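Heads up, one of the protein chains got dropped from this complex, but the rest are sitting where they should.
When the chains are written out, they are named A and B in that same order, and each has its own residue count from 1.
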Amino acid sequence: MALRSTVVEAPDIAGRLSWFTQVREFCQQRPLGAIGAVVVIVNILVGIGANIIAPYDPLATDYGAMLAPPSAAHWLGTDAFGRDVLSRIIYGSWTAMLVGFACAFFGATIGAVIGVTSAYFAGRVDLLIQRIMDIFLAFPLIILALAVVSILGTGVSNVIMAITIPMIPRAALVARSSALAIREMPYVDAARAAGFRHRRIILRHMLPNVMAPYLIMLTAYLGQAILAEASLTFLGLGVSEPTPAWGLMLRGAAVQFAEAAPWMAIFPGLAISLAVFAFNLFGDSLRDALDPRLRAQ
Amino acid sequence: MAKYIVKRLLLMIPTLLGVAVLIFFLMRVVPGDIVELRFAGESAFAQKENLDKERARLGLDRPLWEQFVTWMLGILRLDFGTSMWTGAPIIEEIKLRATLSFQLAVMATAIAVALAIPLGVVAALKQDTWVDYAVRIFSIAGLATPSFWLGIVFILGMLIIFKWLPPMVYTPFWVDPWQNMLQLVWPALAVGYRYSAVATRMTRSSMLEVLREDYIRTARAKGLWEKLILSRHALKNAMLPVLTVVALEFAFLMGGLVVTEQVFNLNGLGMLFVESVARRDYTLTQALVMLVAFVFIFVNFTVDLMYAWIDPRIRFR
Partner (left out) sequence: MTDRGGCRLDGPVRMLAIVLALAVSAVSARAQDKPRYGGELIFAVPSEMPSYDGHREGTFGMVHPLAPHYSTLLRVDPNDRTGTKVVSDVAESWVISPDGRVYTLKLRRSVKFHDGSEMTSRDVKASYDKIVFPPPNVGSQRKGQYTNVEAIEAPDAWTIVFRLKWPQASFLASLASPYNWIYSANILAKDVRWYEKNVMGTGPFVFVEHVKGSHWVGKKNPNYWDKGRPYLDGYRAIFMKDSAAQVAAVRAERAHIQFRGFSPAERDSLVGALGRKITVQESAWDCAAWVAINQDRKPFDDKRVRRAMTLALDRHQASQALSKIAVVKEVAGVQVPGTPYATPPDELEKLAGYGRDIKKSRAEARRLLREAGVPDGFAFTFTNRGVPMPYEPVGIWLIDQWRQIGLNATMVTIEASQHVTELRAGNFTVSSDAQCGYAVEPDLDLAKFQSKEISHNNYGRYTDQVLDELYQKQSRALDSEERKRYVREFERRLLDEQVHTFVTLQWHRIVPHNARVKGWTITPSHYLNQQLDTVWLTE
């Protein structure tokens, strides 16, 4: 299907300004995006340093302190098994970042490669790849996720696969429409005439120019992947207990005790919302920043 | 133009066929057996011969290719078969739920559009001011909150504060519009708010493009309202990507609202989907997937037609 395609100048984007200056400009011009980026970085650091930061073992049960409200001992309270909510959220950050980045990276990248390849070769190859992408696009997410989980079992790597697969055709679509515009440019023809191999042309000339939409997709998918993991886990198809994961913390006991022990549901929900919010803010601002470069000459 | 239409129509067929093949084999590869589930469940006396009898009755013991061909031939006759779980014709199972899902999708889309276009336009007109920031934060907040969390909070809030609950049973709109709206307006708002985020963003960036046109920039001196009036013609073109996004999301709303339906207790296609997959009811799942895929492909087709009509270059590609 046809999306509004955008054209980018061929030469490299890493321009004259230094990297540091660009970042500073970004923060000054787009404060929202900067805030988003900061939150994302904090999330990543917390996830990586979970071992050091978390006050308790996320799996340690304590039947003497079940459903305890927030206190000095447990800053965010405990859940139905007496496990510390704060520690589980911290460790859950690791799972969320892992799932988010893995899905977004693989989904956007594989999708971009397929999309660009499809645009480059055009003709029958394009038609075929388009059909296959259409088939997966038309497929409901739930079914694909269920199939993956049922065949391969639950667990982080399988959840990543279940979420990545529906992302690929969408990324391919966007990448393809960007690449279609470039294909017609003279320097691509020149490269072909010069006898460069297909792979080289695709990788060295076409891919860099879909960099902008690619980056935008990446940040958009980060947020979506985290939400998708939460939804899948809520339905019972994602990661399973006792792994600390934000989506997992929102189902079962959290819903039942929503009135008696609201901290069980509130904090993981806030964690998810904050992370997705931050990713989206950053992605939005990134698109705005890259926008001027995308304008047609 | 006619040639373009025919070409696109023909292209729908391999896609549908691909979906059919994929769902057929995917369901059968996934382990689990409807007969086991129904008769073994939590009871102790299920015997193997009973289970085999049942499998034969459902046609599960026939070779795979035969099952596939039978199903395909049935579809060509518009006979979608019977549900393996209840034995009732699939059309009957789907009818009522599809009505609810369709209505919910329409309402959610309407709310999304009603929110997105004014908000997006305003955000574009006042770019980089606090109005712009407020709109962006508002719409992204909708995108960021998990829908089931929102639903749970909503129902609990209703109960605790107002001691009130939406109607538990679905009444079609033409039977009792008030009860119908009372049940569906809340999930429609929740879903519509989430989907407005994408459309708002799209509207905003399209509007920004339009505003950069020279003839609009020169109207600077005349003020904002002038800008809006001048740009209304260009707006039509700018709305295209927005409509594309909205149309695609609509296709996704049919059968995709699994979690929302569960939380608001709605008898829709999403719940039916989850149940049929959980029970390994092959015929019902297959029919549902084909329905959803068809809606998606049809919407895609309509959007393509719209683009081709507006941009003649595409027709001759």
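Basically, a residue touches a chain if its C-beta (ideal position, glycine included) is under 8 Å from a C-beta of that chain, and two chains touch if they have at least 3 such contacts.
Being a predicted model, the structure only gives us computed values, none of them experimental.
Listed residues B:I75, B:L96 or B:A247: the one in touch with the omitted chain is B:L96. For the chain missing from the display, the contacting residue among A:T21, A:S71, A:S157 or A:Q256 is A:Q256, taking the whole complex into account. Although one chain is not drawn, its touching partners on chain B can still be listed: residues 30-34, 36-48, 50, 53-54, 57, 85-88, 92-93, 96-97, 152, 155, 159-160, 163-165, 168-170, 262-265, 267, 271-272, 275, 278-280. By the touch definition given at the top, chain A reaches the unshown chain through residues 59, 61, 63, 66-67, 80-81, 150, 153-155, 236, 240-242, 251-253, 255-257, 259-260.
Please note the rule applied: only the chains that are shown with their structure count from here on.
Computed centre separation for the pair chain A/chain B is 22 angstrom, with centres defined by C-alpha atoms. Those residues of chain A that touch chain B in the complex are listed here as 1-4, 32, 127, 131-132, 134-135, 137-143, 146-147, 150-151, 223, 227, 230-231, 234-235, 247, 250, 255, 258-259, 265, 269, 272-274, 276-277, 280-281, 284, 287, 291.
Those residues of chain B lying in contact with chain A across their complex are 11, 14-15, 18-19, 22-23, 26-27, 29-32, 133, 136-137, 140-141, 143-149, 152, 156, 160, 201, 205, 208, 240-241, 244, 255-256, 258-259, 262, 273-274, 277, 285, 289, 292-293, 296-297, 300, 303-304, 307, 311, 314.
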